[in-house]
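To keep things clear, I will list the structure first and then write my remarks on it.
Only a part of the assembly is drawn; its chains keep their places, and the rest are absent.
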Amino acid sequence: MPKMVIETCSVEWLQILDEDGICDEELRPPLSNEEIKKLFESMVLARTFDEKAFKLQREGRLGTYASIYGQEAAQVGSAFALRPADWMFPAFREPGASFVRGLPIHMILQYWAGDERGSQIPEGLNDFPITIPVATQIPIAVGVALAAKVKGDPIAVMAYMGDGATSKGDFHEGLNFAGVFSAPVVFVCQNNQWAISVPLKRQTAAKTLAQKAFAYGFPGIRVDGNDVFAVYRAASEALNRAKAGKGPTLIECLTYRLGDHTTADDASRYRSREEVEQWKTKDPIRRLKKYMEKRNLWSEAYDQAVRSNAKEKVERAVRVEESLPPPDPRDIFGFTFEELTAELKEQMENFLKVDGKERSESKDVLYG
Amino acid sequence: MAKLTMVEAINLALRQEMEKDPRVLLLGEDVGRNGGVFRVTQGLLDTFGETRVMDTPLSESAIVGVAIGMAVYGLRPVAEIQFEGFVYAAMEQLADHAGRIRTRSRGRYHCPLVVRLPYGGGIRAPEHHSDSNEAYFVHTPGIKVVVPSTPYESKGLFVAALRDPDPVIFMEPKKIYRSLREEVPEEEYLIPLGESRIVLEGTDITLITWGAMLQPTLQAAMLMEKSGTSAEVLDLRTLSPLDTESMIESVKKTHRAVVVHEAPATCGVGAEIVARINEKALVHLEAPVERVTGFDTVMPLPKLEKYYLPSAERVVDAVNRVISF
């Protein structure tokens, strides 16, 4: 057999709810009205939070913050498909997913305000803290999935990443590992088409990111990441596959980062206003709203209520976060190991003694 | 009691711990059917099956990353990096996750993981197979580093490392993997991490070392004994945390010290030891602490390897300088 095709792959695109809110009812996932409302409310909450966090940063009340503006459907739709017992690994731009999971809103503020306690995920919530070093959470997520498989726990893991993350070695090693061991894990790639200032075409010469799954022997799909139904459907199916022992899936959510990379960034340096404006027409919240309106699930009054509810939740979270006592400097040392080592004990004791006296607040200000 | 090599002693420790604790599992390249390229995991696949003895793809970063995830989930993974020269690719997982997850999650998650790392020169191995890179890990917060020096030690330290609630790099000195035999009890015993041991008591000088370098150091002590110098030999066992107290106590007694290690001198663990002696026992010192180490160069290929590794003679030379200072 001199020359022949021995393997083929194809990448599918999935869109259920288009930019005008027109829905392919055959493909629409079987969600109750209550669930559809929940999706809408979660997206509104995500956006409300995002706007507030941005303002807080500008007012000097928050550190660097990474906006999710425009990516609400990709986050909410995917996280919505998870069960509480499943595990979730955010990258660093997934508050929308974290809130769906039940992470107290103020913890994301706490994290970006520079307080490790924001990563002290509450007991019972199976989420990993935000991971800043791009793609490094992926092998860890695969490890959790394999551990669950070893133990026979009927759960799956969802790991988020950006388009930039697909270039990193750990993306490759993690996905390949998952493929080999058929790990119950779903990789959700939020392809927002930018990695800070680097556009997608500088990230890869591949036409889609979904096709990268083929390299690891499992399916990849590209969905409209601004279509919450498509994202939810793809995520549900992938989670079912995972739990049925059929291995991993890569879901590429094609979306767009409408904001700057972070509050420290100025995207106008490297991309055109037109591009941004064009993507604003694909707004994930508006299109769900249009759909709900047609289905009589949406009204002005409802919208008002949802928005003021979200606002109130966010404002409450801000108050909670801002009223927390400052972290105890002892915590710098206390969690390095289960027990303080002799070195750390000595370092902590020296640190607590200043001029031979116990460190006091007044003395503190001198340091730093 | 059976006389075992270090390879056999660690194998025994693994087998017994896997029998006792179903959470223990192994992963790495060639750890399964092949029993590891050094045979440390020999026979374990047959006994415990493929879910607990996992041959993995050739992916050092993922081996460590996946093991971190397993540890976070509640298992007790033992990850093998085939040779120390291949651990650099896993540095990001080690520094950014293994060593940080407890502190960054303020205790919500922790990572009871052992990374087995055959290390060091002296076996005429190919290029990149003879590094001694303990200093990188000792400098990395949140990671413990253990280096056994004999078969008996290796079993007790390994069990302690495996039961430790935090990540431990367990560095296995390849040079003495099979060159020593020692009685190793079947029964369980743990050697606590963070405690060094005095291998030889002495009064004139303290020789501080670990791992494979204990042997030339002991030989040096014997040679010195003939010429009337009484050396105290300290085997550190654990490099992170360091047993500063015992070192200082010994130096306060002998007033002189030499540190022996294979790694390059500059920023090696020897530097830290000298710094601590300086900080806590300066007034007791009657001579500079000397370091007998590898050079600040790449470990040579086998034809020049013998020049690189500290030998009993190099230790004796240093001791002579310190004594006659």
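A and B are the chain letters, set down in written order, and residue numbers restart from 1 in every chain.
Assume contacts are C-beta pairs under 8 Å (C-beta built on N, C-alpha and C of every residue); 3 or more make two chains touch, one makes a residue touch a chain.
Quantities reported herein were computed from a predicted structural model and do not represent experimental measurements.
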item	value
Copies of each displayed chain within the entire complex, written as a formula	A x2, B x2
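To be clear about the criterion, only the chains that are shown with their structure count from here on.
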item	value
Contact set on chain B toward chain A in their complex	25, 51-52, 54, 56-57, 59, 61-62, 64-75, 77, 89, 92-93, 96-97, 102-110, 141-142, 144, 165-166, 194, 241-245
Sites on chain A touched by chain B in the complex	116-117, 119-123, 128-129, 133, 136, 138-148, 150-151, 169-170, 173-174, 176-177, 180-181, 331, 335-338, 341-344
